[in-house]
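One protein chain omitted, others in place.
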Amino acid sequence: MRYSGFRVIAEALTGHKGWKPVWRDPEPQPAYDYIIVGGGGHGLATAYYLAKEFKQARIAVLEKGYLGGGNVGRNTTIIRSNYLLDGNEPFYEFSLKLWEGLEQDFNYNAMVSQRGIINLIHTDAQRDAFTRRGNGMILNGADAEMLSRDQVRALYPFLNFDNARFPIKGALMQRRGGTVRHDAVAWGYARGADMRGVDLIQNCEVTGMRIENGRIRGVETSRGFIGAGKVGVAVAGSSSKVMAHAGMRLPIESHVLQAFVSEGLKPFINGVMTFGAGHFYVSQSDKGGLVFGGDIDGYNSYAQRGNLPVIEDVAEGGMALMPAIGRARLLRTWGGIMDMSMDGSPIIDKTHIEGLYFNGGWCYGGFKATPASGWCFAHLLAKDEPHKTATAYRFDRFLKGLMIDEKGQGAQPNLH
Amino acid sequence: MIINHPILGPRDAQEFVYLGDANLINRPDGMTAGIEAFHDYLYNRDNPAGAHRELWYHEQGDRSWLVVTRNTLTHEILKVELARDVAKAQGRSK
Amino acid sequence: MANTWKSLTALGHEEAQVVAIGPYQITERCDVVLASLALRRGQDAAFAAAAHKLGLPLPSASTHAAGPVFSAFWATPEMWFVEADFASHEDIVAHLKPAFGEAASITEQTDAWVRFDVTGAPLAALFERLTNLDLSSLPDGFASRTVIEHLGVYLIRRSASAVVLYGPRSSAQGLLHALEVTAKSVI
Partner (left out) sequence: MKQSNRISGGQIDRSTSLHFTFDGRSYLGHAGDTLASALLANGVRLMGRSFKYHRPRGPLSAGSEEPNALVHLRTGARQEPNTRATVAELFDGLHATSQNAWPSLRFDSMAINDRLNSFFTAGFYYKTFMWPAAFWEKIYEPIIRRAAGLGALSKEEDPDEYDKGFLHCDILVIGAGPAGLMAALTAGRAGARVILADEDFRMGGRLNAETYEVGGMAGADWASAAVAELMSMPHVRLMLRTTIVGAFDHGIYSAVERVSDHLAVPAAGKPRQTLWRIYSKRAILAGGATERPIAFENNDRPGIMLAGAVRAYANRWGVAAGDRVAIFTNNDDGLRTARDLQAKGVDVAAVIDSRQGGDLLAGIRHLQGAQVIDSSGRLGLRSVTVRLASGATETISCSALGVSGGWNPNVNITSHHRSRPEWRSDIAAFVPGAGGPAGLTAAGAASGALSTHGALATGQAQALAALADLGKAATAGELPRAEDAPIAISPLWYVHEGKGRAWIDQQNDVTVKDVKLAHQENFTAVEHLKRYTTLGMATDQGKTGNVLGIAIMAELTGQSIPATGTTIYRPPYTPVAMGALAGRSRGREFKPFRLTPSHKWAAEQGAVFVEVGNWLRTQWVPKAGETTWRESVDREVLATRRSVGICDVTTLGKIDIQGTDAGAFLDKVYANTFSTLAVGKCRYGLMLREDGIVFDDGTTARMGPHEYVMTTTTANAVTVFRHLEYCRQVLWPDLDVQIISTTEAWAQFSVAGPNARRLLQKIVDQDISDAAFPYMGAGNITIGGLRGRLFRISFSGELAYEIAVPTRYGDAMIRKLMAAGAEFDAIVYGTEALGVMRIEKGHVAGGELNGQSTALNMGLGKMVSKKKDSIGMVLSQREGMNRDDGYRLVGVKPVDPKGSISAGSHFMEIGAPVELASDGGWLTSKVFSPHLGCDIALGYLKAGDQKIGRKMRAVNFLTKTDTIVEIVSPHFFDPEGERLRG
């Protein structure tokens, strides 16, 4: 069923009786060519591109809970490709380009909205670092520009320009950055995959892997054994748990990241901004809520909830930047489990087990990566070689000393 | 969170700085171990969903490094030890 | 050789400041010297003997103890902060070193800190807005590092209405500001 404005009008006039289920609920078949473990954004995108772009069939996505229930359902919805390092920037720019055509591609309005992102600058050293980054972005085909303090003020006059502890001196801006309605991304990919014959199997938890002679044969699940030619794992947050079924230890720790939304307010923040002197970033949703966040809590956790110090720290950053939000109210906080990798960058790679592939380590950058991650993982699964924008995302980069460490923090995941 | 410091009693975790898996105590000897051993030591993690032994530093307190055994699913803290004692018990010296 | 240097207090004045807000008094103290005193490995006996000879108390964790010349509070395992009178002991290391010799590592700390004595009325209502230490249920003589206004501060409870704070000297004004604002909000 194709979605369009005409269809909405036609259905409205006939009592909405014609809308069909967005996806089926199939029973698992005994075996598939491809099993994608994880029905979050990356897993669904992988299945979608595997079917659509790489013309593969007999694909299943196994999800232990509900579709889109991973970090695609609990993030701050930002898209951008303002990365510093060559290992990252081509990939994220590829992702941003996919975002730009996504809705027409999968015929679902995910509200991709490129209202611009600014990274505020407070010191000369920051300006130098952001200049390096902006130039790297442009060399990678992305857009970047440097805003003066006055230009920032024209965009957001209510920021603290006059009484700030760390004065705003300018900003690096990427106009193509923005936000996307996060749940709709999962639903759009799920619908598109389902339409192409992918079996989306909810409430199906992988409990083991059958590996014979160094080759994967299938997965044990809460709904029985399912055979597979290739298994791709995309379960960020739970990567260590799932890959332990294959006896692997990963360069990843699971940490909690809290996110925040305020009550709905009349629009006053158009784009996305990050505070350069505190841990705070914010945008305003199409419903009016301020969506914001800051640092991860900083300790290993699978609890999907955080603690008070980070909430206070984020609020302090917000108030320092925007003293006008004092009377806005925080409505809801929630926590997601982040796959924090050892250099802050992801892994999309084969494993030493034939037919077993891994996609994870997204830290808190996973949402914006969804389309490219799915595409590149599908590429790897279908062709057994990395996509050209993801060649750096290998397991062995730590052994070889080829870390992709955007923040320069070293092998300490909670600092990335 | 509250960490029951072995010397000072219960203290707010906000006073501490987190490092990570207490296996970081077991640093190989650089004169005998090579890149592979150090790679495994520094980069790979068990990352368990459950009891996790981890290093915390009481930066805004008495500057002790602690080994805290904490359940990563519930955040329940099961045990707190001075990291120096743990390290010595594991054979570390000079 | 005695020196004739003019000093500034941590708050940047020639004389120590006293601020009164309602019943509370916040007094900057410049007349106390401070040194860290740490036990060297295996020197326990010599260390204890030297302390004993000086009448220098070595209180247990979370505690401050007064002595005739030297007072001390616990800082970290095997390390104490030693207090003495500025007028007589300005170069405190020179006083301690001969006694401890190689049994201790001693470092002058006087000017790393600003000291405020907060007094005048029961202080629990004030400090419950500043620190997570449960001041009202702590014993007199309790000493601990804590966080006040993002700053690492040693807090010593002398009594229910007398508290000593050692905060980072470079942020003396910020610490005082926090004390003042809070005092005004509770009176």
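The letters A, B and C name the chains in turn, as written, and every chain counts its residues from 1.
What we mean here is this: contacts are C-beta pairs under 8 Å (C-beta built on N, C-alpha and C of every residue); 3 or more make two chains touch, one makes a residue touch a chain.
Note that the structure is a prediction, hence the values are computed from the model and not measured.
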In the full complex, the chain left out is in contact with A, B, C
Candidates A:G134, A:G177 or A:G218 - the one touching the absent chain:
A:G134
Residue among A:V22, A:L155 or A:A244 touching the omitted chain
A:V22
Filtering A:R215, A:R332, A:H352 or A:K383 for touch with the omitted chain leaves A:R332
Full-complex touch with the removed chain, picking from A:F91, A:W187 or A:Y281, is A:W187
Against the chain that's been left off, what residues of chain B make contact? List them.
1-2, 12-13, 17, 19, 24-25, 27-31, 33-35, 38-39, 42, 55, 57, 59, 63-65, 74-77, 82-84, 87-88, 92-94
Missing-chain contacts on chain C, rising order, are 1-10, 12, 30, 36, 38-42, 78-79, 91, 102, 105-113, 128-134, 137, 149-151, 168-175, 177-178, 181-182, 184-185, 187
Mind listing the chain A residues that contact the chain we can't see here?
3-5, 7-9, 12-13, 16, 19-25, 65-69, 73, 86, 90, 101, 103-104, 107-115, 122-123, 125, 127-136, 138-141, 144-146, 157-158, 160, 163-167, 181, 183-184, 187-188, 202, 262-268, 277-278, 284-289, 303-305, 307-308, 311-312, 314-316, 318-320, 323-334, 397, 399-403, 405, 407-411
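Here is the rule we use: only the chains that are shown with their structure count from here on.
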Please identify which chain has its centre, taken as the mean of its CA atoms, farthest from the centre of chain C.
A
Mean-CA-position distance for chain B and chain A (Å)
30
Report, in whole Å, the distance between the mean C-alpha point of chain A and the mean C-alpha point of chain C.
49
Can you list the chain C residues in contact with two or more other chains?
none
Please output the residue numbers of chain A that touch at least 2 other chains, ranges allowed.
none
For chain C, which residues count as touching chain B in their complex?
61-62, 74-77, 132, 144-147, 152
Under the touch definition given earlier, write down the residues of chain A that touch chain B in their complex.
238, 240-241, 249-254, 298-303, 307, 309, 342, 398-399, 411-414
Note which residues of chain B are touching chain A in the complex, please.
1, 13-14, 18-21, 35-36, 39, 42-49, 52, 54, 70, 72-75
